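Please read the structure below before turning to the comments.
The complex appears here minus one protein chain, its other protein chains still in place.
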Amino acid sequence: MMSALIFCEVNVSRLSISARQRLYHYLFDLKTRSGRRFEGLCGLFALLSVIIIFVESGAGTQYHLTFDEWHVFVWLELMVTLVFTGEYLLRLFCWPNPAKYVFSFWGFIDLATILPLYVMWLWPEISLDYVFAWRAMRAIRVLRILKLLRFMPSLRVFWQAIMSARHQLVLFYSFIAIVMIVFGALMYLIEGPKYGFTTLNASVYWAIVTVTTVGYGDITPHTPLGRIVASVLILIGYSVIAIPTGLITTHMSSAFQKRQFERRCPNCQQRGHENSARYCNRCGNELPD
Amino acid sequence: MMSALIFCEVNVSRLSISARQRLYHYLFDLKTRSGRRFEGLCGLFALLSVIIIFVESGAGTQYHLTFDEWHVFVWLELMVTLVFTGEYLLRLFCWPNPAKYVFSFWGFIDLATILPLYVMWLWPEISLDYVFAWRAMRAIRVLRILKLLRFMPSLRVFWQAIMSARHQLVLFYSFIAIVMIVFGALMYLIEGPKYGFTTLNASVYWAIVTVTTVGYGDITPHTPLGRIVASVLILIGYSVIAIPTGLITTHMSSAFQKRQFERRCPNCQQRGHENSARYCNRCGNELPD
Amino acid sequence: MMSALIFCEVNVSRLSISARQRLYHYLFDLKTRSGRRFEGLCGLFALLSVIIIFVESGAGTQYHLTFDEWHVFVWLELMVTLVFTGEYLLRLFCWPNPAKYVFSFWGFIDLATILPLYVMWLWPEISLDYVFAWRAMRAIRVLRILKLLRFMPSLRVFWQAIMSARHQLVLFYSFIAIVMIVFGALMYLIEGPKYGFTTLNASVYWAIVTVTTVGYGDITPHTPLGRIVASVLILIGYSVIAIPTGLITTHMSSAFQKRQFERRCPNCQQRGHENSARYCNRCGNELPD
Partner (left out) sequence: MMSALIFCEVNVSRLSISARQRLYHYLFDLKTRSGRRFEGLCGLFALLSVIIIFVESGAGTQYHLTFDEWHVFVWLELMVTLVFTGEYLLRLFCWPNPAKYVFSFWGFIDLATILPLYVMWLWPEISLDYVFAWRAMRAIRVLRILKLLRFMPSLRVFWQAIMSARHQLVLFYSFIAIVMIVFGALMYLIEGPKYGFTTLNASVYWAIVTVTTVGYGDITPHTPLGRIVASVLILIGYSVIAIPTGLITTHMSSAFQKRQFERRCPNCQQRGHENSARYCNRCGNELPD
């Protein structure tokens, strides 16, 4: 694989720059129709490959697969890996700045999710011997789902809302963390290791599960005093449950308004376009993202 | 049963059109008082039949019913089936376009919920031998409750709200789905099959149950690292829990306003009637739905 | 006890009306300071008696009480019962219309919560033999806590809000009920009695516990298909969880505004007083409740 990469790099330097640019423009530039289509194709393929992994994972536990049935999944995975390897090499080849791509979030995800099969091929003794390694490879392959995040540019607004509310969120979560640690310590003291409050860590985990009203029930108070303390913690959690959402939604609506105000048509300078608008409603010019 | 249907069809062609129209007008037209009464009667009957099924289901497990007691339930079911068969044939006979009714949602529900007893009568060996078939018939009969949806025209506004918020809802649920798959894969890797994280599917199911704060507790993390990852997922879920409701309520209120603005009296053209108004408050004319 | 009641009634007819009126005015009229004090005293006493019952219930299970310790609780209960019997007779005696009091909600509660000890005294064999009767008496005595509702006149606004939102609430809960019954039937069909889905009733109970995000975990899906259906139901519940609260809070705020607008000073006719105001802020006159 290393040699293939070097070979590819050598080839790149020999090709004219314009060919790379044309390929980039054709395949990866989201402003062209073909670029958007290729992007959609890659996304669909990633989704399909994840569905195959889930089917494989479910089938492997429920039924005893015959050797032939396992072969189907191995061949499917081989095909998927080859396609994604091709996509990765194409991106490396076409990108204006390949190093930047390799060390970006997307480059890391694209590389990591094609590695499992190569690792299994190069060091077969790992995947045969260790159950953990087998699980790890399956878990890594599922991360292909992260490629779909490319289709959600609107999440940027959500992220901006979290960023602008970060002071209040940090304050709120710090306070809740202190409450949870204090109540965790109290319950560790009162209940003891008999009913699951074995360590301070387990007690704080219990407090998190309780305050957020998840309530698994794997660790629960059994002494009268413990139940009273737990009830107090539950009522505190009940009273503050909607505060983080309130903070995020308030900041999200102002982030939407801000974006609406700031986005300006590069042609006629008009502001106030809808967030979902892609063309200026006065002069028809394309709007910046 | 097939012959009865054919016979009925033959009869229909012989009758004058006006008789069918009159019957439709009298029984199924919701603009007439008798139509609304018949509709209400059918709804009440559907509700009663569902209550009977629940009593039967509960009694069958709790107590050992004698043969005579079972007979009561069988006779009740027979009566209910006959009444609904009559209603179905009446609708077939009266409807302006019977084919449209048969292939509509209501036609499908009306037909499906009368079939179990006929299937049991025609192929008694199914219902006697297979426990699953018995459960299936009971489950299908309970779908009669769906007939009550006819009484909830206001749900259309709710549906419109979901439709107008669908882009944001799809975006939100896609993002949450990606988060759940990534955390599911992580937990599958960390915890392993010892405490219920047997497959990727089970891990993602755990993530859904956790993010939404349901927290059954059938699958829970037990390793320290797993508990830390679970806590992070819980706090993410805690922060975003009210976002979908916020989206739906916002769009619902604008859907209500839009309907209020758009509904216009056909006589005096006035707009802005209350959503629950049935007559124009200026000229007394009936308003469109 | 019966004879005591008759005796009391006879006495009442002999006394002058004015004495009864004065006593009512002095003890039960909330417009006088002594009336409010007596009311507060009764409330405090009810609260204390409930706390004693909880201590008794907790002590009875945790420790083996000696005969002497039980005697303390019996004597305390005897004292409490005598005091409340006195209060009940006083109310009967003083009330302008005793029959109306007896058949009111408060009369029923006041009577029911003093009966257990008398029943135990008259038919001791009940309380000694049947564990259920013992539990029932304790449970009935705890209903004394309902007497504290007398101190919450503001709940009327809450009640008005629910009443004015009742159409939408009934619609919402009907729709959710239909969803829960349909999903319950589906899960009854898919999962079967192996993991707790024994009857349709249990399945619908599971659906209620799931949609509201309570998630006990006593009944959980175990088949892959069941988990998918459960996930869909969870996500539906997750999306609609805040709708009833939204409805109630909206109507509650308008109920508060309406009350603020409608309450009018009987002296200077000014409107718009604060909801918690007890005196007109223009002329100092007492405001109606």
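Order of writing sets the chain letters: A, B and C. Residues in each chain are counted from 1.
FYI, a contact is a pair of C-beta atoms (placed from the backbone, for glycine too) under 8 Å apart; a residue touches a chain by one contact, two chains touch by 3 or more.
What you see is a predicted model; the values in this text were computed from it and never measured.
*Asks:* Please pick, from B:Pro116, B:Gly184 or B:Gly215, the residue that touches the omitted chain in the full complex.
*Replies:* The missing chain is touched by B:Gly215.
*Asks:* Give the residue, chosen from C:Arg138, C:His222 or C:Lys258, that touches the chain omitted from the document.
*Replies:* C:Arg138
*Asks:* Determine which one of A:Leu76, A:Ile162 or A:Ile234 touches the chain that has been left out.
*Replies:* A:Ile234
*Asks:* In the whole complex, not just what's shown, which of C:Val214, C:Leu235 or C:Leu287 touches the removed chain?
*Replies:* C:Val214
*Asks:* Against the chain that's been left off, what residues of chain B make contact? List them.
*Replies:* 58, 62, 213-217, 224
*Asks:* Tell me, which residues in chain C touch the chain that this view leaves out?
*Replies:* Residues touching the hidden chain, for chain C, are 50, 53-54, 57-58, 60-61, 131-132, 135-136, 138-140, 142-143, 145-146, 148-149, 152, 154-155, 158, 169, 173, 201-202, 205, 208-209, 212-218, 241-242, 244-246, 248-249, 276.
*Asks:* List every residue of chain A that touches the chain not included in the displayed model.
*Replies:* Looking at chain A, the ones touching the missing chain are residues 167, 171, 174-175, 178, 181-182, 184-186, 188-189, 192-193, 198-201, 204, 210, 213-217, 220, 222, 224, 227, 230-231, 234-235, 237-243, 246.
Note that only the chains that are shown with their structure count from here on.
*Asks:* Quick check on this structure: which chain has its C-alpha centroid closest to the centroid of all protein C-alpha atoms?
*Replies:* When every chain is reduced to its C-alpha mean, the one closest to the whole-protein mean is B.
*Asks:* Once the Cα atoms of chain A and chain C are superposed, what angle does the rotation have, between 0 and 180 degrees and to the nearest 5?
*Replies:* For the C-alpha superposition of chain A onto chain C, the angle is 180 degrees.
*Asks:* With chain centres set to the mean of the C-alpha atoms, which chain is at the far end from chain C?
*Replies:* A
*Asks:* Taking all residue numbers at the chain A/chain B interface, are over half used by both copies (same) or under half (different)?
*Replies:* Since fewer than half of the residue numbers are used by both chains, the interface counts as different.
*Asks:* Determine, among A-C or A-B, the equivalent of interface B-C; equivalence here requires over half of the contact pairs to be the same by residue number.
*Replies:* The same interface as B-C is formed by A-B.
*Asks:* So the centre of each chain is just the mean of its C-alpha atoms; given that, what is the distance between chain A and chain B in Å?
*Replies:* Each chain's C-alpha centroid was found; their separation is 34 Å.
*Asks:* Quick check: how many Å separate the C-alpha centres of chain A and chain C?
*Replies:* So the centre of chain A lies 48 Å away from the centre of chain C.
*Asks:* Can you list the residues of chain A that touch 2 or more other chains?
*Replies:* Expected reply: 58, 213-217.
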